[in-house]
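The other protein chains are all here in position, but one chain of the complex has been omitted.
First chain written, first letter: the chains are A, B and C, and each begins at residue 1.
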Amino acid sequence: MPLWVYILASVIKSAVVLGVLLTAVAYTVWLERKVVGHMQNRWGPTRVGPFGLLQPAADGIKFLFKEDLTPPHVYKPLYIAAPMIAVIFALTSIAVIPFGNPVQVGNYSIPLQITTDVNIGLLLILGVTSIGVYGVALAGWSSNNKYSLLGGLRASAQMVSYEISLGLSLVGVLIMSGSFSLNDIVRAQQGHFLGIIPRWNIFHGQFLGFFIYLIAAYAETNRIPFDLPEAETELVAGYHTEYSAMKFAMFFMAEYANMITVACLATLMFLGGWNGPIFGPYALQVILPVFWFVAKVFVFLFLYIWVRGTLPRFRYDQLMAFGWKFLLPLALFNLLATAIAVAL
Amino acid sequence: MTPNLNLWLIPVLPLAGAAINGFFGRKSSRTAVSTVALVFSGAAFAWALTSVLRFLPSEAPYQEYLAHWIRAGNFAVDFALYLDHLSVVMLLVVTGVGFLIHIYSVGYMWEDPSYYRFFCYLNLFLFFMLTLVLANNYLLMFIGWEGVGLASYLLIGFWFTKDSAASAGKKAFIVNRIGDFGFLIGLFLLIQHFGSLTFTQVFEQIQPLGVENGTSGPLTAVGILLMVGACGKSAQIPLYVWLPDAMEGPTPVSALIHAATMVTAGVYMVARSHVIFERAPIALTVVAIVGTLTALFAATIGVAQTDIKKVLAYSTVSQLGYMFMACGVGAFSAGIFHLMTHAFFKGLLFLGAGSVIHAVGGEQDMRKMGGLKTYIPVTFTTMLIATCAIAGIPPLAGFWSKDEILWKAYEANPVYWVIGAITAFITSFYMFRLLFMTFWGDYKGISVDDHGHAHATHGHEEHGHGEPHESPRVMLFPLIVLAFLSLVGGLVGIHNGFEHFLEPVFGSEFPKAVTSGGNTEWLLMGVSVLFSIAGLVLAYVLYVSKPYLPQRIADSLGNFYEAVLHKYYVDELYAAVFVKPLVNASTTVLWQGVDRKVIDNSINDAADGARHLSDEVRHMQSGNLRSYAGWIAAGAAIVIAYMTWLGVGR
Amino acid sequence: MVSIHLILFLVFGAVAVAGAVNLLAQTHPINGALSLIAVMAALAGEYLLLGAEFVAAVQVIVYAGAIMVLFVFVIMLLNAGVEERTKGSRVAIIVGVPGMLIGSVLVAWILLTRSGTQSVPVGALPGAPTIIGDLLFHQFLLPFEVTSILILIAIMGAVVLASKPQAVQKRKEH
Partner (left out) sequence: MVPLSDYLVLSGILFACGVAGFLIKRNIITIFMSIELMLNGVNLSFVAFAAHWHALAGQIFVFFVMVVAAAEAAVGLAIIIAVYRARETLNVDQVNLLKL
């Protein structure tokens, strides 16, 4: 593949993915408001556009034009840098996620992911998300506000704690596929049991792993029931109390982008990635895997929202005790069981 | 090739016994302690006997490699054992007589509060003695040599609360050190010249060498130095002084260590080194002269002693002199023969003396005995046999071996024979003097209830001590066995049977002795028997029929008698010449000068200096982390600079 | 010819050195921590250049993502302020700094004069996770287990050290 093709393909892919991602972020917000509204027996946004579909655009415009307040006692460099850090690392991790089988364009096989197939793709995602915590932590600290500080402290402790369970829940999958490459992991999930049940990891002995991943992912993304860093009833708004306008929006974007990344990862690791019934002409064969992928991500996101509409918030000591005393041993057990099963 | 004999068991068994008694004896009953001691020493004897029986058919020496010990360059010493016909004799004597004396001790020591300690030491002694005998190299032999010295020290000073016993132990130890010094230097010379201490290797290298003339050869030096060592261990002039004092120990110890086994180690060592001595005539002459002089000298002292054990001690010294005389004239097998018979009858004499002492309640002065033959008939009978044996009355054991030695001595040089024969006469005289003073006449002892000694005999207080009485059976049994051996032990020497037995070791260098026998030998034999009987008669005259005579003779001899009575003032001479100057020099120069001024002061100065230095340096310990880091950085820089200067990594 | 490898090396190296110097220059510990994170990220880049991709990933996850989070957490927890410029140690300035400088200069001199021109090719040694894992669980199994015990002890030590004395007291009473 000549260099120019490579660069061109990368630019196109980046633009498309970024556009889709940001749109998805915006519409996940809309979806959440809508779904939670219906769950709570109300309508959610309805005014802007049909079914309130233009609501995200309106919100965006509002954030852009709002006055950007900087409180006087903040530590300015970090106060400004923190939301950027958050959003940058949230968006970066999408780079290594593959959406489907490589596409034949002319003579060239173009992989449906921004980077080429990196064989430590999973580790990159973990690394990048683990750095993402700095955004929240620094925001809390630099705001020079005790609510923010508490939120930041909570966020960093919580994310470091649950990252371990998250990582360990993924190791089971890694043992089964024998590779860090996300493409390989998806490829290992092709086929069916008994002709019907897809050979996804969630059905292939990793249900416990998926369960652990699910819980740890909620904690990692600071979502209900683990949204203590921004618990409005006790900390006003946690680490983003002092933020407004676009900086506030950046945290929001980061949170939803992280949700999407986590959902993508769940899809790749446990739900068979883009595997699904494929038929029809070549164009359909190209589109269908992407469709399956997006569908699974959507299901996962819906689960997020559903949980948010259902569960109350944990207390902080419960959160920590749960993470260290229940989830971590469970993850270790899962790892051990998987290793023994594979070894046998 | 001989089958594996597992010789190592023989020394290790007594060691195990010593360990068990030493660690657990304090809490155990006397029966348990004696059972352990007897079982392990008896097992050693039994194993030695079976090993010897399995070994004997072969002529070649048997070697047993156990473990590495020292490997330094080409020099190697191993833990390895060696068995040939010479060691066989020693092995059987040591384990056999040792076992008998163990049995005897059970009775003799029964009342002693440190019963277990005694048997622990005794077993330990057996271990070291067997190591000495079975070693296949000089160094391992030296270990045994030192070990028996240690055991001897411990046992002489067994009643260490008694001053004389403690100092006798020290004396034995220190005098032995002088001999060991010579021995060690001899070993160093061997290493220097032959690069080995293993018997076979050393002797292999010496075999081809010719006989040395003059005094300058290495073999002569080695021989004389080894003889110095033997003098210390075997109580020869000038290092004999410790042995009479060693009688402070319990009597079984005197019998086992200071008569039958340990003191003969020197003879064994000289015989073992016969290859060296045969090629060093000067050294051999030294051995002969020392032996001859000691024999005569000690015998004359023995005449005047009144302590029953002292008489026996000087007799032992004298008999050891005989053995060295034999070795000195090249008749090693005769020496070993006498060693064996001596072990029987001298062991018996000591045990008998112990029985006598036991009978009279701890008294050792013969002047307070007398008339005991009716009280203690068994002891008397066995003592009589032993006395006849040592006096050389045919056909008892001593006659054969002594006659053998005198005959060999005559062949070498008639002067030896003359002195030897005179010594035999004196020996006969003082031994019968002992016998007559002890058993004939009337009992002069008082009915002792309080015996000054903290002896094993103080159990007699329980049943009162009026009449002298016979010892328990456990003590009599060894007496009888040894008496039997003293009776018949010499018969193996008829027709040079013993020499032929030892031929694999010493070679058949005696064809001359067999052929040129005849009249001269018979004549000499007759003369020596005559001398012995003369001694007997003289003793009878002086101490039985005319008991007033000895005092008169003593008076008429005057100063000479005084000198003999005081053992020729040798102890006093040594004290004046060696001990006192040493003590003075140690006190003034070493203690006050070197130790106080040099060593103490330098240590104090060093401590003061360290304190002053610390006073300065401790400012470095400021408690400030960054200062520490600073010192580390500076130190690292110095190391890096030094390594750069050295050119590391170039 | 200036290769892309060299350019990347220089860029990452510049970031690392800048971060390290910034760590020295900044008076506020949180800035120091961020500089250190930058250094670590740049070093991860250097590791990628050297073909040690797994090391690079672990560098980011463990160092930047966990250890430094701990630092930041503690800084936030203790509300560490701007450093006071106390003069507690003359030794560090008078002895330590010159020592450090001399040592560095010597080492640099040795490196630059004696190391020749051997160069390290890009991706010369693929540090693939499988190979590393294989080494770690076979050849280096014992050290691996030992370090796992070490870290277990460290966790317990940290819990004991950092828990409040009253809390320990309370637990004893129960």
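Before moving on, here are some points about what is shown:
Simple rule for what comes next: a contact is a pair of C-beta atoms (placed from the backbone, for glycine too) under 8 Å apart; a residue touches a chain by one contact, two chains touch by 3 or more.
Being a predicted model, the structure only gives us computed values, none of them experimental.
For the omitted chain, the shown partners it touches in the full complex are B, C.
Of B:Pro208, B:Gly623 or B:Gly647, it is B:Gly623 that touches the chain left out of the display. Listed by residue number, the positions of chain B touching the unshown chain are 618, 621-626, 629-630, 633.
For chain C, the residues touching the chain absent from view are 3, 5-6, 9, 13, 16-17, 20-21, 23-24, 29, 32-33, 36, 39-40, 43, 46-47, 49-52, 54-55, 58-59, 62-63, 66-67, 70-71, 74-75, 77-78, 80, 83-89, 92-93, 96-97, 100, 103-104, 107-108, 111-112, 115-121, 124-125, 127, 131-132, 135-136, 139-140, 143, 147, 150-151, 153-155, 157-162, 164.
Everything that follows uses one rule, which is that only the chains that are shown with their structure count from here on.
In whole angstrom, the spacing between the mean C-alpha positions of chain B and chain C is 75. For this pair, chain A with chain C, the centres built from the Cα atoms lie 29 Å apart. Note on chain placement: the centre of chain A and the centre of chain B lie 95 Å apart, centres being C-alpha means. Listing the residues of chain C that touch chain B in their complex gives 88-100, 102-103, 106-107, 109-110, 114.
Residues 75, 78, 119-120, 123-124, 126-128, 130-131, 133-134, 137-138, 140-141, 149, 152-153, 156-157, 159-160, 163, 178, 180 of chain A touch chain C in their complex. Across the complex, chain B meets chain C through its residues 620, 622, 624, 626-627, 629-638, 640-641, 644, 649-650.
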